[in-house]
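One protein chain is absent from this view; the other protein chains keep their places.
A and B label the chains in the order they appear, each numbered from 1.
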Amino acid sequence: MMKLQFDWRSRLSRFRVWALSFRGGITLLCLVGLLLVPLTGREYLARIVITAMILTIFAASWDLLAGFAGQVSFGHAAFFGISGYVTAAFVKFVGAPWFLAIFIGTGWAVVFSLLIGIPCLRLKGPYLALGTLAFALILYNLFLTGTWLGGTEGISALPNIGSVFVEFYIMAAFMVASLIIMRAIVDSRLGTILKAIRDDEVGADAAGINTTVYKLVAFMVSGLFAGISGALFVLDITAVNPAVYQPLYSFYAIIMASIGGIATIYGSIVGSFLFTLLSEFLRPLAAASLLIFATLLILIIRFSEEGVMNPFLEHVRDLWDKIRGR
Amino acid sequence: MGLILEVKNLTKKFGGLTAVNDVNFEVHRGEILGLIGPNGAGKTTLFQLISGFEKPNSGSVRFNGVDITGKRPYQIVNLGLARTFQLVRSFRFLSLLDNISVACLSPRGREAFGEVGIDAAASSILASVGLVDKARLPPVILPHGDLRKLEIGKALGTNPEFLLLDEPFSGLAHEESAGITRLIEQLHEEGVTVFMTGHVLRELMTLVPRVIAMHQGRLIAEGPPKEVASNKIVLEAYLGRGEGFA
Partner (left out) sequence: MESKQILAIALIIIVIAGVGVGLYLLLPAAPYGAVVIGQLVTPGAPAGTPRERIIVVGILDPMFEIQGEGAWMGAYLACDQINSAGGVTVGGLPYYFGLVAEDTAEADASLDISKGTAAATKIITEDGAQFIIGGFRTESLLAYRDIVMDEKMLLFGTGASTDIFCSNVTNNYAVYKYFFRTMPINSTSLAMSLLKYLIYLKGYMGAVLNTTISKVAIIREDLDWTVGMSQFLNGYLPLYNMTVVKEVPYPITAEAANFATYWQQIDAAGAQITVPIISAQGGILMSTQYASVKPKTVMAGIDVMSQLDSYWNETGGGCQYEIELQSTLRTNKTAVTIPFWDAFLAKFKSEPLYTAVGSYDSMYILKEGIHRAQSFNSTLIIPHLEDMNITAPFEAAGGNTAFTSSHDLFLGYIGPKIYSVALMCQWQAGGHKQVVKTGGLLYPDSIVTAPLVLPPWGINP
């Protein structure tokens, strides 16, 4: 009992130190800001932030596989889609409650991550990317031509999991939990091994690491979180159709993770929010929005190879130090 | 004492080229054995075959009495046979400490150091290779000599009984070479068997009591370094004079 209390106290004091640090402070401020969104009462804002939060998990799951394990996937939509479909099917046809359906859908995503991971293990670099892309396209076409699970129309009219604002907090909880877990994984021993495989697979092999098993573990963990995001996406939209397997979603993940900064996990938040909110707010500009959007993306990629999050935070920090220094 | 490594009739062909041709030799537990030969003699290929990165066309490798021919590299490492590479390999974005930790996280490393002792073990290995003051740095900013030390440190992380060192002195200045030599001697004293290559004989001379020489994929001589170095065939091989040449 004593020990437990002591532990709590040390954790609390560590939290205090973190919260008062620059990064901790910014994180907490952003989190509080996020949780205040529903208080504006604007459903539209809440809905697009929900989408951004779901895609954050998705982009982070891609970042975990590509940025940390070095396995660049162009077919992440496969995990996203299969989980979405299974979740929708269980909610619609079995009447499972949504939180149970998420588990089942995510489980399927993990199984598929193995199915895709095993044959793709021997592939490297662009070949791996194309291999995973091919898998997603196969699923897309299977569901498009097949008549099961609703054929081209997919599964629709799923029940809402709550009002938009209730949903908002559920999604926020999922996002925060997923990101913390993913960050903990990449900071753990497992993360160190994955990074080693990314940096030099032969070297990792020579260091006695069974790279096959660890790459599969990376695929599974990534598939798990991609699955969670797919399930949440479908529950939010209340419908699913073969379009979830499109390369579009895989590229969303890649673009978002790249904007925020690869191999950061938290960069996905910045990338996803920037991407989603910007494309929504440019809506009234009609056709010009695409042009502006593309220009911004090119600028970001051109001038910030490591994404926008870390350089931005450093600049803000410099500014902050200057202000405090004066 | 006894044998730790037995190589029998080992042959490896790449297309029409026989890189390793019917090679037989043994390594005794606790010894330091040198492997010399000119560039292209097949030294690195022999190491690749022993460490499992290449599969032989025929022949066998036994380590501690266990046939390891055709096993995957990480399996061989976890049996206690670790290696370094001629071209240094490092995990570029990991700190030096984590570079070593990865090896300590191999099943054999975990067994030796325990789950909780991994950081401590990695630190002490870093200290023993003389890099402890750079523990938090990434390898990309290190000079070549330090990378060589790191290379050996990574191998040590797997708690090896047997070390294959592929050209550990390559590209090093004399003082740096001396540091590596001391390190190898120290390992030898701790009971690690060492099998190393070098194409510069001078460095091996002081360190190695016994060498084997390779030329064009075959073993051509064996014995104390001085003897082998004065061997006619070896000299011709190094000087590039075949018997038909004048």
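Simple rule for what comes next: contacts are C-beta pairs under 8 Å (C-beta built on N, C-alpha and C of every residue); 3 or more make two chains touch, one makes a residue touch a chain.
If you're wondering where the values come from, they're calculated on a predicted model, not measured in any experiment.
Chemist: For the chain that does not appear here, which of the shown chains does it touch in the whole complex?
Modeler: So, spelled out: the chain left out of view touches A.
Chemist: If the hidden chain were put back, which of A:T212, A:Q246 or A:S304 would touch it?
Modeler: The one listed residue touching the chain not shown is A:Q246.
Chemist: For the full complex, which residue in A:L130, A:I237, A:L278 or A:L313 touches the chain that was left out?
Modeler: Answer from the full complex: A:I237 touches the omitted chain.
Chemist: Looking at A:T51, A:S178 or A:S222, which makes contact with the chain not pictured?
Modeler: A:T51
Chemist: What does the interface between chain A and the hidden chain look like in terms of residue numbers?
Modeler: Missing-chain contacts on chain A: residues 42-44, 47-48, 51, 144-145, 151-154, 156-157, 160, 164, 233, 236-239, 241-243, 246-249, 280, 283-287, 315, 318.
Operating definition for what follows: only the chains that are shown with their structure count from here on.
Chemist: Could you tell me the distance, in whole angstrom, between the mean C-alpha positions of chain A and chain B?
Modeler: 43
Chemist: Which chain A residues qualify as touching chain B in the complex?
Modeler: 189, 192-193, 195-196, 198-200, 202-211, 263
Chemist: Which residues of chain B touch chain A in the complex?
Modeler: Those residues of chain B that touch chain A are 51, 53, 72-74, 77-78, 82-83, 85, 89-94, 98-99, 101-103, 105-109, 118, 154-155, 157-158.
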